[in-house]
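Omission of a single protein chain aside, the complex is shown with its protein chains in their original locations.
Right after this comes chain A.
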Amino acid sequence: MRYSGLKVIKEALTGHKGWRPTWRDPEPKNSYDVVIIGGGGHGLATAYYLAKNHGLTNVAVIEKGWIGGGNVGRNTTIIRSNYLLDGNEPFYELSLKLWEGLEQDFNYNAMVSQRGILNLVHTDAQRDAARRRGNAMILNGSDAELLDVEGVRAMYPFLNFSNARFPIKGGLLHRRGGTVRHDAVAWGYARGADLRGVDIIQNCEVTGFRIENGKCLGVETSKGFIGANKVASCVAGSSSRVMEKAGMRLPIESHVLQAFVSEGLKPVLDGVVTFGAGHFYVSQSDKGGLVFGGDLDMYNSYAQRGNLPVVEDVMEGGMALMPMLGRVRMLRSWGGIMDMSMDGSPFIDKTHIDGLYFNGGWCYGGFKATPASGWCYAHLLATDTPHKVAAAYRLDRFRRGCMIDEKGQGAQPNLH
């Protein structure tokens, strides 16, 4: 499906009867060069970059539900490049640079909005940590600005600056961070991949892998066997369930993270504000709803819904930061399932099984990583060598003692 201004006018005048589906709905072929399991943001981005960067178009994306129905449609749409460690920051900086050119690249309106992200600080120690992080970001080509309390007050005068427990003392501002229309990311990548010949096969669940003599020959699915030279798992949230079918145990636990949207309000908040000390972050969507969230529910879960104690905790965080929220009604809440890894960082790697590749462990940072994850996974699949900015995302890093633990929490997944 291609679009033009002329087409929009013509369809407006003729009752919108000429629009066709944005991507094809093909039956699977017997075999492909690459089969990607999972039609979420990362899987579709991988297919897109395999076709665009590496000329590999004999590719299928297989999805058990509908594309974009998982975590790419269940997040709070934030993009940022504000990590500390060398294993992470170059990767997220590549991702943010790709976001900046994404709409022109795949010619689809993803509403990328670099409205800025402000991480609040409340103590001298937090300010020191923010300064260190900001310097690490700048060294890796990102941007960071340390604000004092007056700087924060000029941006968001309505915050509660004199909270007794967490008075606001300043913040780390990342101006290039922002938000994106998340569904459009899936649709844009799907359209771009489909136009280049990738088969997107929905309602096709993987039921097993065909592995002989240590080599993966393809996948068993609800639509029959599909052969592949390379099989690429990309199902964060369900990674353990899928890879278990290949006999693998992963350094991952699945946890539920809730998010919330309020009723539509007039514009009040033009950026993203995070209140880490109070487990709360918030932005305002273009429709006017405040989009916010907090901490994990903390226990292993595959249910795409959480429990009330966390709802209460998030609302309390919101009230502590923005007392004016007290009269806002909450409209919707939902939960997404996170691959929480043992050090809080992801994986983009080959497995010990020939021809089987793994991408997952994104914790609650998967959405912002979408373009770079696809870019680097496509690089790995096409060349069999890791992309240089994703070279640390190896499955054996715990065995080697090379964890990428941004928060320094150790092997306790729900604390990352």
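Brief remarks on what is shown
Operating definition for what follows: a residue touches a chain if its C-beta (ideal position, glycine included) is under 8 Å from a C-beta of that chain, and two chains touch if they have at least 3 such contacts; residues count from 1.
Following the convention adopted for this analysis, contacts and distances are computed from a predicted model.
Candidate names were "Putative phosphonates utilization ATP-binding protein PhnK", "NADH-quinone oxidoreductase subunit H", "Sarcosine oxidase subunit delta" or "1,2-phenylacetyl-CoA epoxidase subunit A", and the UniProt protein name of the unshown chain is "Sarcosine oxidase subunit delta".
Checked against the hidden chain, the listed residues A:Met342, A:Cys363, A:Cys376 or A:Ala390 yield one contact partner: A:Met342.
Touch with the chain that is not drawn comes from one residue among A:Gly101, A:Gly141 or A:Pro309, which is A:Pro309.
Looking at A:Ile252, A:Leu269 or A:Ala372, the residue that reaches the missing chain in the full complex is A:Ile252. Listed here are the chain A residues that touch the chain not shown: 238, 240-241, 244, 249-254, 298-303, 307, 309, 342, 398-399, 411-414.
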